[in-house]
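Next up is a structure, given as structure tokens.
This view holds just a subset of the chains, kept in their places.
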Amino acid sequence: MNLNSLMAKIEALLFVVGDDGVTAKQLSQLLEVDMMEIEAALSELATNYSENEERGLELKTLAGTYQLTTKPELADTIKKLVENPNSQVLTTASLEVLAIIAYKQPITRTEIEDLRGVKSERPIQTLVSRALVQEVGRAEGTGRAILYGTTKEFLNYFGLKDLNELPPLPEGTTVDDNEETDLFMTKFQEAFNSKE
Amino acid sequence: MYEVKLEAFTGPLDLLLHLIHRLEIDIYDIPMAELTSQYIDHIHAMKELELNEASEYLVMAATLLAIKSRMLLPIHEGEMEEAEFEVDGPDPREELVTKLIEYKKYKEAAVELKELEENRAQVYTRPPSDLSGFVPDEQLALFDLNVNVYDMLSAFQKLLRRKQLKKPLSTRVARQEISVKEQMIAVIDSLKLNGGKSNFSDLFPYEDKSTIIVTFLSILELMKRHVVFVEQKNNFEDLTVTLQKEATYDELEQFDGQN
């Protein structure tokens, strides 16, 4: 297929799927064109958008799918017309819990609380209800605690293609977490009890 | 005494990191006496708030005291030599430091997430088009079997966001701006109607945010001028606003300069 006509078709499809997005593979199946050609057309489209200053759109990969979005520098203009969909920003506590889940998933609530030194039920509930984290399984052993992980919506919300795009975790002293935490908790309990 | 609001902290570790930063302490060589006393001072300032997390802050205080006292244990003559050589001996602070450093990583990661959140909010998408016109009548499509309850929740979330996008332009433009002065009068009138007394929340029958803000500011201003008196009987109960004296319009007029 001619590149121009392929680009037109892809643009139309991207427009129609909106924030559902579409993968290169789906495009390849739909248009019956091999992946190489699809990738080439997508990259050409992306260049077109970014290089032409009369274009207001850009091509982004969000949560593994290609989507059209408006250019970030036009945010002020659009803000005047529509409400910001991400206007309910997350609190510091929720972001903290989310960071722990994102980097340590799958992880239980108790593990999160050990790390933060504070109860975390409410932030977790907020994150679940905002579809940013979800139950991804159950821990072994007694209690079979819920294991939490991030969702596709998490990637979408933070504008990430996939989890590998998360900024690297800031450096710190690396320790064997579990062992260290257990030891700490024991000492902690001792210290606490001795006060009573 | 302390400019920092305790509600600003997400937990005891957060408070400790803040103190370490403010006191310019080397995290690997924490002066326990200083940190502990500062920490406890902050806890004291907090006692009125009856936060859910209070117990966690107290547990940390106990831990700090325990570490501090372990470090103060007198070293006996005979052990002195041993202690000097035993460079690798366990430092009572070690566990705390490890925990603080580990926590700090995620705290910093949270700051980066915040930045990503802000950047993402700069770009806008559009909802999928309605393609029902293209669907042949006989075709009844359903999601595949991998769909779980969280996917459904995500669908709902997307929908909620979309609805915000649809709010018409007109609701946000040409809104009549209400002044603090006008709202002070409205608050007084409303109090008079209710025998000079009202629940704080009843003074906010408004839907839009800017009116709520202006009303809030006007109550603060009335408090400052001792026109109203605000009290709370118990924690978490609604506040009661009582009219103390009637402000004259002349008096309210003075507010114009600052408005």
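Chains here go by letter, A and B, matching the order in which they are written, and residues are numbered from 1 within each.
Just so it is clear, contacts are C-beta pairs under 8 Å (C-beta built on N, C-alpha and C of every residue); 3 or more make two chains touch, one makes a residue touch a chain.
As the structure is a computational prediction, the values presented were derived from the model and not from experiment.
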Per-kind copy numbers - full assembly in this file: A x2, B x1
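We take it that only the chains that are shown with their structure count from here on.
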Whole-Å gap between the CA centroids of chain A and chain B: 23
Chain A partner contacts - residues on chain B that touch it in the complex: 10-13, 52-53, 56, 59-60, 62-63, 65-67, 95, 98-99, 101-114, 116-117, 119-129, 131, 148, 150, 153-154, 156-158, 161-162, 164-167, 169
Of chain A, residues touching chain B in the complex: 15-20, 58, 60, 67-72, 75, 78, 81-87, 89-90, 92-93, 95-96, 98-100, 102-103, 115-119, 128-131, 134-135, 151-153, 157-160, 167, 169-173, 175, 177, 180-181, 183-184, 187-188, 191-192, 194-195
